[in-house]
Structure formats: structure tokens, C-alpha cells
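Before any comments, here is the structure.
Removed: one protein chain of the complex. Kept in place: all other protein chains.
Our next item is chain A:
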Amino acid sequence: MPASREVVFVDGVRTPFGKAGPKGLYAETRADDLVVRVIRELMRRNPGLPPERVDEVAIAATTQIGDQGLTIGRSAAVLAGLPKSVPGYAVDRMCAGAMTAVTSVAGGISFGAYDVAIAGGVEHMGRHPMGEGVDPNPRFLSERLVDGSALVMGMTAENLHDRYPSIGKERADAFAVASQEKVAKAYADGRIQRDLVPVATRKAAEGWGLATVDEGPRPGTTLEGIRGLKTPFRSHGRVTAGNSSGLNDGATGCIVAAQEVAEELGLTPRMRLVSYAFAGVDPEVMGVGPIPSTERALRLAGLSIGDIGLFEINEAFAVQVLAFLEHFGIADDDPRVNPYGGAIAFGHPLASSGVRLMIQLSREFAERPDVRYGITTMCVGMGMGGTVIWENLA
């Protein structure tokens, strides 16, 4: 067994992201079927990868019940028609589920336990609203282990505005509008569609349709347009539907492999895993999580923030991105940050988003062969951050 091997990101796809709810794209579509589509498209796009060479299928979901339960990595693998010899498992780190799926299989690949793995995530927030079935231990509050606002993500975002008084609502709104503009441009330039797998969606009353594009983006969003939106988490607060990601349904997946095996199979790696780190913070300001996780990942890689040429940071809330940028001294409109836009426009089906960041980073790398390093990072509920540093192989 080799002591350590280089791990590469080969290819990633995702379903279009839908809006959660009875009118959404996927209102009557099962979560596991979304994962199946992703796995099958990955296999179809990479004919050099024999299905039996997939050594693991790690799929994340935050709410692991119903169509997101039954050890979804395994059940989706079977439903996707992978050989029964291919194992699978389910992962949960809330918003960083898919990211954790990638880092977990990467660890296994590096250790030599796997050659090739599929990692991804799914969240059907329409079928599984945030917090479905949770039963928080009363000790959290009785012993003041966490603040009462810790489990309501919008409240943690408001708390983050408190921690960073320089980040006001106007900055958050401006960042959100820019995100919508970047997504509209990326769509117009055909940057996004190439990694979307169309999904047949059936609604009993309407018949079959086909989801081909994200439902969430609102091109043409203006500052004026979102300025007056309600602040549901605090009266006269700052966090609105306009400067936050939405509630969404979607699935993502990618092929991760040992570099030498990718070469053997003729797969073209797009990025090499440099380092990764997760870190914990106070749950009531979970949005600062990416700061310590990124510092840790940089330290592990022997890099500094100045070495990073591209940032894919999940836009759970604009404030959380801005806090990260402020901490590292990066401008709000730095072109290295989320060049294709982010979750404020695309949407954020919790456990699936980590791989969306990687898909976009890998495509941005391809356009920027001059950039050597990039990061994907995101904040996580219960007070965590996750960061993966990648090297551009383009």
C-alpha cells in the first residue's frame, strides 16, 4: 500500500438548482433521483472510467431521512446502475457535506484505500426543510453551550454583522447584486450550462418537463430592487432574501482519483488537492468559519493568502463572504472572488454546494492557466468552516 498519493479532481456535474417549495422545479422529484442523474452523467462523460473501478460513492445530505436516507451513497449507486460491487456511504456536515465527501474520499485515495471515488451531495429542501426532525439536546441552552440563535442560520448572519460593524446592509446588498450580475454573465457566456445535467421532472398535474437551467438566479436585480426587502431574522436587521442564498433543491457530484490512476485510465485531471482543513467557531457566528479553516489549510500547504489566485466561497449570506474578505484584506469586488457568481444567485441546496464550488473553480482554472492555486471554502452550521486548496493543472 502506497504511503501517500496525489489526489486529483477529474470532473464534476450538477443538476440545475431548483427553488424549494410546491412550485419549484423539483417539487415532485425525488432527491435520490437527482443524485442518480449526477452519477450517470459523470460515468457517461468519462467513458475511460470503467464502472467497476469506482471504489467508493460518498454522497452527503443534511437531512438523511426518506429519499435522502437509506445510506444515500450506496442506494444512489445501485439506482444509478453502478455494479453492486461498488460500495457507498452517506456523509453529513450540513452545508459542507459534499466538500467533506470529497475530502474524505481524498483521504482514502491518498492512503491507498481507493483509486477512484465519486463524491457529491444532495439537498431537497422542499421535501426536507431545514431542521426537519431535529431534536437539539436541552443542555445546549441550559448550560449556555451555544446561543439560542445558533440554529437559525439567518440569525447567525445578523450576529456576524454585529461582529463586523463595518459591514452594513448596503455592502451586503451591493455584493448580492454583483453576484446576480456575475451569474447572468457566466450564463450568457455558457460557463455554467456545460456542467449541468438535465433532469426530467414530472408533476402529476402538468406532466413531464425538463430542468435545464438554475431556477434561482434573478438577472437584472438592482440595489433599489432589494433594498426594501424584509429582514425576517431581526427587526431593522440587515439580512434579507436578497443578500442571502435561497432554499433550494439540487445535487452535485464529482470524480476524485489518485493522480497516477487518472493517468492510467486516460482521465484528464483538472486540479490537484493541495490541502484541506475544517475548523470550529462559535455556532452563533458560524459565518466566520471559513477564516480559521482557510488559515489552517494555508498553513498545512505552506502557502499564504497571497498565493491564492481564485476564490470560490459559498455565499450562504453576503455578510459571511464579506467578513472573510475583510479579514484577509481583499476588496469586496476583487475579480478573483467567485468570478461566475455564487449561491446568492445559484441557490444553496445545503449539502450539495461544496462540489458546485469545485466545479466552478476547475472551470475558472482552465480559463486562467496563469493561476496556480485556488480555494473552495464555505461556512457550516453549528459553527464550522471548511476549506480546500487546489492546484491548477490546466
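Note that in this section a contact is a pair of C-beta atoms (placed from the backbone, for glycine too) under 8 Å apart; a residue touches a chain by one contact, two chains touch by 3 or more; residues count from 1.
The rule is simple: contacts and distances are computed from a predicted model.
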The complex's invisible chain, by UniProt name, from "Linearmycin resistance ATP-binding protein LnrL", "3-hydroxyacyl-CoA dehydrogenase", "NADH-quinone oxidoreductase subunit H" or "ABC transporter permease": "3-hydroxyacyl-CoA dehydrogenase"
Selected from A:65, A:141 or A:210 as touching the chain missing from the view: A:210
Hidden-chain contact residue, picked from the options A:200, A:223 or A:331: A:200
Hidden-chain contact residue, picked from the options A:7, A:20, A:36 or A:57: A:36
Contact footprint on chain A, counting only the chain that is left out: 36-37, 40, 79-81, 197-200, 202, 204-210, 212-213
